[in-house]
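Omission of a single protein chain aside, the complex is shown with its protein chains in their original locations.
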Amino acid sequence: MTGEGASELLRVEDLKVYFPIKSGLVIDRHVGDVKAVDGVTFDITKGETLGLVGESGCGKTTVGRTILRLYDPTEGRIIFEGDDIARLAQREMRKLRGRMQMVFQDPYSSLNPRQNVGNLIAEPLKIHGIASGDDARRRAEELLDIVGLPKASTARYPHEFSGGQRQRIGLARALALNPDLIVADEPVSALDVSIQAQMVNLLEELQEEFDLTYLFIAHDLAVVRHISDRIAVMYLGRIVEVASADELYASPRHPYTIALLSAVPIPDPEIESSRERILLKGDLPSPANPPPGCRFHTRCPFRQPERCDTEVPELRLLSDGHLAACHYAEEIKAGKITMHDSGEVPAHSA
Amino acid sequence: MALLSVKDLSVKFVTRKATVRAVNGISFDLEAGGTLGIVGESGCGKSVSSLAMLGILPKPAGRVMRGEVNFDGVDLLKIPDSQLRQVRGKDIAMIFQDPMTSLNPVLTIGRQITESLRKHLDMSKDDAKKESISLLGRVGIPAAEDRIKDFPHQFSGGMRQRVMIAMAISCRPKILIADEPTTALDVTIQAQILDLLKHLVAEENMALILITHDLGVVAGTCERTNVMYAGRFVESATTSSLFARPRHPYTLGLLKSVPRLDAARKEKLEPIGGTPLSMTQDIEGCAFAPRCIYATDKSREETPELARIDSDDHLVACWNPVPDEDLPHVEVVATQAEGRTAR
Partner (left out) sequence: MSIAEAEAKELRLERPSSLGRDALERFRHNKSALVGVAVILLLILVAIFAPLIAPYGPREQVGGLDSSDPAGPSSEHLMGLDEQGRDEFSRVVYGARLSLLVGLVSVTFGLTFGLILGALAGYFGGWVDTTIMRIMDIMLSIPGLLLAIGLVTLLGRGLIQIMCAVGITTVPIFARLLRGAILAQRESDYVLAARSVGVPGGRLLMIHILPNALAPVIVQATLAMATAIIDVAGLSFLGLGPADPSFPEWGKMLADNASRLERAAHLVIFPGAAVVISVLGLNLIGDGLRESIDPKLRS
């Protein structure tokens, strides 16, 4: 779904990130792996916002951090502006850091409490030899202005600011090196509702102004739909569906996406009391021990006796342009398969 | 007579650095089996008010300045702690956002539930054990007889919240106060938990006070909703009235700033300008005035009280309530019912 002449900024191919589980008395032995990311493929076009959604344990944060090589991939390729950086030495990686940056979720732990804001923002400039001393400070002030904070903030310390303000400081730091790609890992989840909207607007303005590309990782579907061009849905380490933001909501193709959308509460009492909700049973399986075949089959309201528990579904292109990883996506859409009894719960009047 | 009647409750926190007026005179009534949502952002005082009602404010900083909390004819703020302990956990129960900190990590779940049962209902050990297994089953925990031997860390987040609910309802309380019960949970788990709460309310005729910042959550769960800002209720109405005709500019602002999954995508979100109030300063006039597009001089000078608007049960504390033409009209793109496959 790339436009005419638009180039691909980032492509991730079959990315796997396994974290070893070690156990032992004196010496640790490798007894298993947490398969946080287990074969993820997607691409992002320059100037686009790709939303990455999923619930806890789905691996979306790991994907974001691995793209930036903060974690090392176990397998797979990460092609950034044409070069595979998956196995690049950290020393080489440092030179690329300027082109991809990250905004973190928790405004209370993502800023060094012992650095003042000016140093915090100017640090990337100093390290990469772009500016130093007064020049660096001036640039820091410029960046603060861009994110809507007073210039005098440079002398202050992170704990003197509110959560929303701290997120902006983090954003200013991310912009310092003029990156092409910004991975925003839950940038608004920890903020109050009224501040979230400010932050989202700010992100969109900055994207316009600086021609940024975003990988927007979040679990709040409504926010992701608002800001993203396309959305990828993850479950237990794999992508289960990719579609444009409007399409994903209007006609979700993967059972997990359907269930996820049905679970999101809508601020409208009339709709809430009349809608039919799909309640998934049970809990998320452990990423250390994922179910065989389709990872979602243990909770899927559309599960079929064949293929679902034995064959891993490929992420494939469907007729309406969605990518979905479900053996029976066409049958579900055509109405040939319906939900089991256990899947659905009738509406309640509030 | 209402089951719970709170009048003019005010709470302050006194520290060396500053005095914070966390709650500034809130009043509400709750009928048996009724569901009330209290909506507000962080720092508005919603959690503090429920802690004050049950007498569990952090001491010595937290103090109730004035007010009444009339439960079944008794003012909870005026009775000694020994009596209050009979009410707490038995007639009025509370569940919190983070179940991990409310559950004792070194005791099994079974032990914790039976302890509560034996203390409040004077049950024998065997009866208590049977009851706790039955309770865990009711809240949807599979294999309950085995799981009562497990420790809190062996449960997932959603399961732990269910355990908390089981403990809370074990003594058949008349009121359950749920303080952000699903904020830390994934959205599919949240749906399960809210559904469970609704079931319990219906089955037990238990009243529910649901404290949250999520408008979607109250929309689906509560009959009435109060919106809180800077320690006061700024609007109080049936949930359907509140969402259809949000008369307080803050309520309107909240609704407009949240992107809706079922509405057409807007160009830009409409945030509420300015920053949330710092609670240490004394507020003159309406606390929301600095951020309000309808503010007038009167707003800045006189504090508005809750007054009737639109109907007898819709109250708003505002000198310049939102006019009709500014009420939100949501262009619904598709409802979930249409998006799904028919049965």
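Which chain is which? They are A and B, in the order written, and residues in each are numbered from 1.
Everything that follows uses one rule, which is that contacts are C-beta pairs under 8 Å (C-beta built on N, C-alpha and C of every residue); 3 or more make two chains touch, one makes a residue touch a chain.
Owing to the predicted nature of the structure, the values given are computational and were not obtained by experimental measurement.
Residue-wise, the contact with the chain that is not shown comes from A:D106, picked out of A:D33, A:D106 or A:D309.
Here one chain is not drawn; of A:A131, A:L177 or A:A288, the residue touching it is A:L177.
Screening A:D14, A:D72, A:D145 or A:D211 for touch with the missing chain picks out A:D145. Listed by residue number, the positions of chain A touching the unshown chain are 27, 65, 68, 70, 94, 97-98, 101-102, 104-106, 109-116, 123-124, 127-128, 145, 148-150, 152-153, 155-157, 159-161, 165, 170, 173, 176-177, 198.
Here is the rule we go by: only the chains that are shown with their structure count from here on.
Averaged C-alpha coordinates put the centre of chain A at 30 Å from the centre of chain B. Residues of chain A touching chain B in their complex: 55-56, 162, 164, 192-198, 200-201, 204, 219, 221-223, 225-226, 245-246, 249-252, 258-280, 282-284, 332-333, 335, 338-339, 344-345, 348, 350.
Chain B meets chain A in the complex at residues 35, 41-42, 142, 156-159, 186-192, 194-195, 198, 202, 213-217, 219-223, 239-240, 243, 253-255, 257-262, 265-266, 268-272, 275-276, 330, 332-337, 339-343.
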